[in-house]
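Omission of a single protein chain aside, the complex is shown with its protein chains in their original locations.
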Amino acid sequence: MNGFEAPTIEYGQLAPLLLVFGAACIGVLVEAFAPRYLRKSIQVPLSLLSLIGAFALVIVQVARGGVPTTASAMGAVAVDGPSLFIWGVILVLSLGAVLMVNDDGHFVASAAAVPGSADEEEAETSGGAHTEVYPLVLFAVGGMLLFAASHDLLVMFVALEVMSLPLYLLCGLARRRRLLSQEASLKYFLLGAFSSAFFLYGMAMIYGYAGTVSLPGISQAMSTGSLMDPLLLLGFSLLGVGLLFKIGAAPFHAWKPDVYQGAPTPITALMASGTLVAAMGAVLRVFWVALGNLDWDWRPVMWVVAALTMIVGAILAITQTDIKRMLAYSSIAHAGFLLIGVMATFEAAEKNAASLSAILFYLLVYGFTTVGAFAVVTMVRDPGGEAGHLSRWAGLGKRSPLLAGVFAFFLLAFAGIPLTSGFFGKYAVFAAAVSSGTQTGDSMGAWMTGLVVVGVIASAIAAFFYVRVIVLMFFSEPAADGPTVVAPSMGTAVVIGVALLVTVGVGLFPQPALDIANQAASGLFIR
Amino acid sequence: MTTQYLILSGLIFAIGALGVLIRRNAIVVFMCVELMLNACNLAFVTFARQNGNLEGQIIAFFVMVVAAAEVVVGLAIIVTIFRTRRSASVDDANLLKY
Amino acid sequence: MSPWLPILMAVPVLGAVVVALLPKGSDKLAKQVTLLVSLVVMVLTLVMAVQFSPRGDRFQFVAEYNWIPSFGVKFGVGVDGVALVLIALSVVLVPIVVLASWNDADGVKTADGTVIAPKRSVKTYFSLLLVLETMMIGVFAATDIFLFYIFFEAMLIPMYFMIGSYGGAQRSYAAVKFLLYSLFGGLLMLVAVIGLYFAAGKGTFMFPELVGAIQDPATQKWLFAGFFIAFAIKAPLVPVHTWLPDAAAQAPAGAAVLLVGVLDKVGTFGMLRFCLELFPEAAKAFTMPIVVLAVISIIYGAIVAIGQTDMKRLIAYTSISHFGFIVMGVFAMSQVAQSGAALYMVNHGFATGALFLVAGFLISRRGSPYIADYGGVQKVAPVLAGFFLVAGLAGLSLPGLSSFVSEFMVMVGTYSSQAFGSGGLAVAAIVSAVAVILAAVYILWMVQRALNGPTAESVKGFKDLNVREVVVLAPLVALIIGFGFFPKPLLDVITPSVQHTLTNVDVKNPAIAEKGAGE
Partner (left out) sequence: MDPVKITDYVGTGVIGVSWLMIALPLLGAAILLVLGRITNKWGHLLGVAMSLASFVVAVLGFVELLGLSEDARRQAVHLYEFIPGMVDMGLLIDPLSLSFALLITGVGSLIHIYSIGYMSHDPDRRRFFAYLNLFVAAMLLLVLSDNYVGLFIGWEGVGLASYLLIGFWQFKPSAAVAAKKAFIVNRVGDFGLLVGMFIIWTSFGTLAFGDLQGKVGEASSGTLTAIGLLLLLGACGKSAQLPLQSWLLDAMEGPTPVSALIHAATMVTAGVYLVVRSGAFFEASSTASLVVTIVGVATLLAGAIIGCAKDDIKKGLAGSTMSQIGYMMLGAGLGPAGYAFAIAHLIAHGFFKADMFLGAGSVMHAMNDEVDMRKYGGLRKLMPITFATFMVGYLAIIGFPFLSGFYTKDGIMETAMEHGQWMGWLAVLGAGITGFYMSRMIFMTFFGEKRWDKDAHPHESPSVMTVPLILLSLGSIGLGYYLISDNRFMKFLAPAVGLPERLPEFHLFSTTTVGLSSLALVALGAGFAWYKYGKSEVPVLAPRGSFLTVFARRDLYGDALNESLFMRPGQWLTRIAVFFDNRGVDGLVNGLAAAIGGTSGRMRRLQTGFARTYALSILFGAALLAGALLLVGNI
């Protein structure tokens, strides 16, 4: 620590990140200085272009420079294969979310106005809208990108907060059912902050153990130090709480149904896809890079968590009556399936590429299907807003066969029926787990297969509630005053179309997507 | 002689966590979360001292900044809720359940 | 590379797309197109079947395409004798079913105007049917186990919609039960498929390459269990059979035919090809419990069938009994029994198909599936009654009708099996022969209650079968009688393929060897 050394920043590698954050900042400035009537027409193109631009930059990065092999920004950010893949996925998914945000009617006219008050009515009639939503979304997306690519725990913590804080706010901005929305916001905020504190305390413990918070540094320290140090174990478990909270693993899942249900649907879509993808990226980094040496300690615990998550998600979803809440539990179950993949590690690290590829592929297909499903949810409306209650969906197949058919297809993909993308996602993860279980001399072998069996049983239970919705839509008579299906806006139509295309396309020809995932995973994480 | 500081930090963290669990007022709950963050800060600084590097202290600053941002967002949410419900009790917000 | 099978699989699905895209209100055209497509497929299949040489390679009309190299999955198709006859069964049944369900989606009303089933989308029904046909061909043709699994699971979906959207009053319960049951079995099989892939370590799912790849007995047993449970649910075997009566009773008659006639055969087909050949040691180790289970199915299914009051449920239970025979034949580990089992799969498709259809025709005249609601039908509708009787007699395996040959072969083959030393399975064969008596009871009692006796008031206005219905049933009856006296064409194709299976399982049958040497 002698003298001041100017940090080197690889701007080229970080360009997508910087573009998103930059656009977010400009968005804030627009809110401050642009006249109200102009804001939307500036914000929307700004957001879309920045996301598209960032995606283009990711492509350019891959196409031109290849994948960096060392961490960027003085070891703070790792722009490696998985990062770039996750970035690409997050950017496309959030683009979809922004397209849905762009739809009228999701967000409150004036968040400050008390629900049911004259203020609210006035704000609504004057056609006011919170265009802050766009920069907030961009900040959240930026946080996600950084979260998945962070190479030390501090950056990870900051990214976590940058991602979460805008989301806390966004959750509270629903136009209809504002009480629920605000409640979701409050709960998400309190619990999120609570879990961040755990994350932070765990980080402190690990810092105490390793003397550093950089992931490779921790790994290094573990290879020389004691693996039984309570500081390490305690720190790791508290860190795990924060991460598992974000992906919604049991028993840290309780926020998910409430928040998903209360939040405006485009935001739910963003959380269910983008946040999950980013958080999985972070989970992988922490568990595989930093704590790789602790394999045999965390795997039994993770086994229980994964099994519990799948079962809880699947079982609780059965009796849900709200479509978004049901999808929230479904998302919990899927987080459990992903955790199976997280556990599929090998003694020889280079073999992990297959497991990593499986997880990345799963994230890709699940993300697209999720965004598509939520986009469909936005289209089915009652006079009071979206028709959330499942009973309202009865007979939709007769009223609007195309939409119901598309939604049914998404549900089948969630259930993992062959010839949908979801099947291959699930297959990839299960295969990775079984494959890691068959490695010789691994005492966890049978356990891994056992976990896959648990996953399979959970899938079967989960299939029940997906099928239940299909039954409702197709086999029940429509209610007399059933919900209306609004004509989709251009944006929503594109989102649904693309999601369907990916779900079908990958379901029939998964190889191209697998190739990309394999390539992204081939170099594993930068250590 | 850093152990005492760690114990203190642990105590503060525990008090904060306990506060989150037993207090109803959203503001108080929120303050308890802040307390937990500060417990972390104390731990960081202590470990920085113990490890003999500055990273921990730097982290503490970061945490403070993040906590400040969190306060902004948190208070905004709590105030909005309060305006709507005329209550700051966390337990009153339980429409979303089961 | 032979283009036959890909073409066979492509034609129906393209037809389905065409049917689905037809403009609104062209219901009749949709039906005609579907019928045409299914007939084309049938003709193509028969032309292909003629070129099959029983003494040639095991798998013929082979086509391979590297589908998902990352998973080691190929789009690999090819047929051996058993697969060929089952494909032939499927493609023959489909046009018959199309014609049989001509008016099923149009809504059913009784003479007095009671709506039994409301009008449904005709195009959807027939395009689902064609999609299902593709999958049925695919599942039997797949030589890649992963591809087999894909079709195995995917074919649930069109059938699920056919039952759930077009079925009877309890249709959604039945459809969901059907789907979940099958899905559960399928998922267990998925684990086994994955396990097989890694345990074999060959980097491929191609069946011919995986034969003999698993040597470890314990691994074999686990994987066998995964496959077997899925197939047992599909077949279905007692005690995992209860979905079938519900599904078959609620499905429209045409769908029930395909469900029981073809879809369920995938289970027994899978046992014969995959359970036995991939895991021979496990199969031998589990032979006794499985045969016991099969015998229980035979007797139990028959007894419960006797007690049914609903015609379609009754037929479903008879099928459970018959599937017991097939499973017993498969696991008797003798060539006669296995040939008989494979033949049974085909014959049962025709026999039960005919029975379901004619029962469906009867039910469509009255709207009630309950036997007690009929009586004396023979007097007012003798042709219908005649077909009903013939189909019923095929169901009780009357000698001279096709199902007898297969049932006889299964029982003789089981009796003479050397699997547990001489006569080891004799008791199973003897007990199963009791079903011969029970079958007479369930069929004839139904016939007596529904067709005989004084004509019930509600039956008096019945019209006899119309031309369409006769055209539906006549080919089936012709096949039933034809193969009853001349099963050789089927057996000639089946037997070499079964011999491959037995060679792979490493079982020799002295009785056959002796007989074969003598000729």
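Should a chain be cited, it is by its letter among A, B and C, assigned in written order, with residues numbered from 1 in that chain.
Just so it is clear, contacts are C-beta pairs under 8 Å (C-beta built on N, C-alpha and C of every residue); 3 or more make two chains touch, one makes a residue touch a chain.
For clarity, every value in this text was computed on a predicted model and none was experimentally measured.
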Chains on display which the left-out chain touches in the complete complex: A, B, C
Sole residue of C:3, C:212, C:239 or C:461 that reaches the chain not shown, by the stated touch rule: C:239
Residue among C:185, C:376 or C:395 that touches the chain left out of view: C:376
Hidden partner chain, residues of chain C it touches: 177, 181, 238-239, 241-243, 300, 303-304, 306-308, 335-336, 376, 378-379, 383, 386, 393, 398-400, 404-405, 408-409, 411-412, 415-416, 422-423, 426, 429-430, 433-434, 436-437, 439-441, 444-445, 447-448, 451-455, 485-488, 491-492, 495, 511-512, 514-516, 519
Residues of chain B (touch criterion as defined above) contacting the omitted chain: 17, 20-22, 24, 29, 90-91, 93-98
Hidden partner chain, residues of chain A it touches: 186-187, 190-191, 194-195, 198, 227-228, 230, 233-234, 236-238, 240-241, 244-245, 250-252, 254-255, 257-258, 297-298, 300-301, 304-305, 312, 315-320, 461, 464
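Keep in mind that, in the parts below, only the chains that are shown with their structure count from here on.
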Category of the chain touch graph - line, ring, star, complete, other: line
Chain A and chain C: spacing of chain centres that average the CA atoms, whole Å: 44
Centroid distance [mean C-alpha coordinates] between chain C and chain B, Å: 65
Residue ranges of chain B in contact with chain A within the complex: 6, 9, 13, 16-17, 20, 26, 29-30, 33, 36-37, 39-40, 43-44, 46-48, 50-51, 53-56, 59, 62-63, 66, 69-70, 73-74, 76-78, 80-81, 83-85, 90, 93-97
Footprint of chain B on chain A - complex, ascending: 1, 111-112, 114-115, 154, 157-158, 161, 165, 168-169, 172, 178-180, 182-187, 189-190, 193-194, 196-197, 200-201, 203-205, 207-208, 211-213, 257-258, 261-262
Chain C-facing residues of chain A, complex: 357, 401, 412, 415, 417-419, 423-424, 427-428, 430-431, 434-435, 438, 449, 452-453, 456-457, 459-460, 463-464, 467-468, 470-471, 474-476, 509-511, 514-515, 518
